[in-house]
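All protein chains but one are shown in place.
Labels A, B and C are assigned to the chains in the order they are written; within every chain, residues are numbered from 1.
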């Protein structure tokens, strides 16, 4: 992990308010595993003050770049969306753990919602290269918020979509699609990233079906490297380590995650 | 005076860390007098928070643009220097008073130092058009900080330069040049804008020679329109208005100036 | 269209947005740049019994997300205000709150009494909290006894609603709020500025002529909001929320925390039409969220 000075090679809108930035980042590209993220300083002028954490969405080892895919929904992502080619930024990474590999030959199912899709794209493409069968379920509010086919295709052999308003794919939630998958030829491993409520629902479905599930969690972050203790997630009591120690009640998502076995997380709330 | 949404038509470096921005600003262009200024919001993201006050340096009434000439020396000017063509900004103006015209046929001498030169260029070009003889004295640290001839030429029939290190024009201070002018065929009116110390010296020289002198003052500004009462300049006691009223001890540079008769200003400090 | 009307301590406001004292002077300068008739009101720059020249420059410096000022209550004095400034203010189609200060309890009391003669003043805001009249920022509002003494004296001399303007530079602002309410304040406004400072590292001198100044702007919003929330739980008079408000969202945070009205201060320097834009944004928010009466949002924070 280093704080790499990276150059913006491209930064384009790929869906409604979704941007893909390609960053020349040879150090990070050589090391980033699926599920890991970077923490990017989008402004040196003091506003926004904090960095923006973004999952690695793709890498090119030879060319030495990484891609991040992000939605413009607040000050940090807005500033980033206006940064042009050639600009340099500080980019800390790769950060966090990554997805744990499935057992050999396992049928895998990747579930992504909204800004949770990017890590799935990198993970799916790696799984495919390792000859795992991959089904990708993608949920979004509407057609405009769905990423184009060419971005999803490399990540899965089967891509299924759901939208809240039915404007693309099945009408309804991505968890409806997962329920169908679990009811049929159930996957051996589920990987999920998306809004908290969606991840909770996915975790519950997988638990019912006794399918292992890993979730990539999000929480507001300052440092991304474990020093602020801000990105807390409450863990199940039996996962909290040494009995009687309250210290391990909350995990730090940035260093203990962002990927957690769904059963370790205390979902209630 | 309005808060005009202006578009950047050009923004280029014209000397070492000096930039000239041309702004499409038909309302302001139609009204701005020499010595007036504008207050520009260079960022809507909150940093820098306050606007930057800049003198009007040139206008094109027909094309509806104004030009401002500024040195990159801190957060606000730095952000402005990085703004490209086509960007829109809020620009409040025209603000303040302006230079009071000299008596008919007067020989005029304009004295500018550093970032005080811009208002002199506009004033000189107007005086020339009205057939006043204009001598422009310009001081700068060194050659790199001197503006190119083509920018100064339209503002005066005679341009004389001084630099601290002698790298362009006479070695020494611009006040040396003024002393020579006053000693010879003395001007009938002096107009001056530059660092505080320089303006104080110019005011003193003119007072000794009994030549009327107007100075365009600067002070740190928030609003530029008289509502913050931040841009205070202490006035001579007999210029402070109603006897016994302390209220008028300080003038507001943004609305009572920026141009003051040099004799009204209390220079001691 | 949501109804934005507020009754603030008996003063009917068409909407809850006022311009803060010292950030709109006495109104004149803003006339070409904003529409006063769209605002809930404005609060005049502080008036003291005698004219004041204020502090030597430099009076202002920008800081991260905010600014320091040390104006030092430059103002034309009570008689000039009554004779001149008021004529203009009285003609505005908005509520005018007059902000007053003095250097002794008597000065506050005399000023309030004299202003009784001017019909049309909506309320008095009593500035017991200016940090810029002496370096370091001490003032009446830092102790419950002195704060209460001023408010009681003003109250005796005025039939108008009295709004006590509080300082954030205290250990427990609820203690001061309770003291002024007990002394008769009809409302409180908070916060005035936080004491702050900036130094020129090359000259090794303070940047401000007064050494210290008052910090305002977006930087102080979180502090102001926490204080409004605490005071809302401590007193039952209406609260005027002030501190870093630049957008409708900022204003709504204060209203949800317990402010019945808000004041826009430093933001006026950045955008002289900020107040009206805050009004428009509040209207839009209420309409989008199906809020019929803005008043129902006041103090609605769910903790």
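Miscellaneous remarks
Just so we're on the same page, contacts are C-beta pairs under 8 Å (C-beta built on N, C-alpha and C of every residue); 3 or more make two chains touch, one makes a residue touch a chain.
As the structure is a prediction and not an experimental result, all values here were calculated from the model.
From the set A:6, A:28, A:50 or A:201, the residue in touch with the chain omitted from the display is A:50, counting the whole complex.
Considering C:9, C:100, C:256 or C:279, the position touching the chain not shown turns out to be C:256 (whole complex). Listed for subunit C, the residues touching the missing chain in the whole complex are 63-66, 68, 136-137, 142-143, 169-172, 194-199, 201-206, 211-213, 215, 217-223, 225-226, 229-230, 244, 249, 252-253, 256-257, 285, 289, 297, 300-303. Although one chain is hidden here, its contacts on subunit A can still be listed: residues 1-3, 41, 46-51, 75, 90, 92, 219-223, 225-234, 245-250, 255.
Methods note: only the chains that are shown with their structure count from here on.
With contact taken as defined at the outset, subunit A and subunit C are each touched by B. Comparing per-chain C-alpha centres with the mean over every protein C-alpha atom, the closest match is chain C. Centroids of subunit A and subunit C (each the mean of its C-alpha atoms) stand 46 Å apart. Spacing of subunit A relative to subunit B, judged by their CA centroids, is 54 angstrom. Looking at subunit B, one finds that residues 46-48, 75 touch two or more other chains. Multi-chain contact residues of subunit C (touching two or more other chains) are listed as 64-65.
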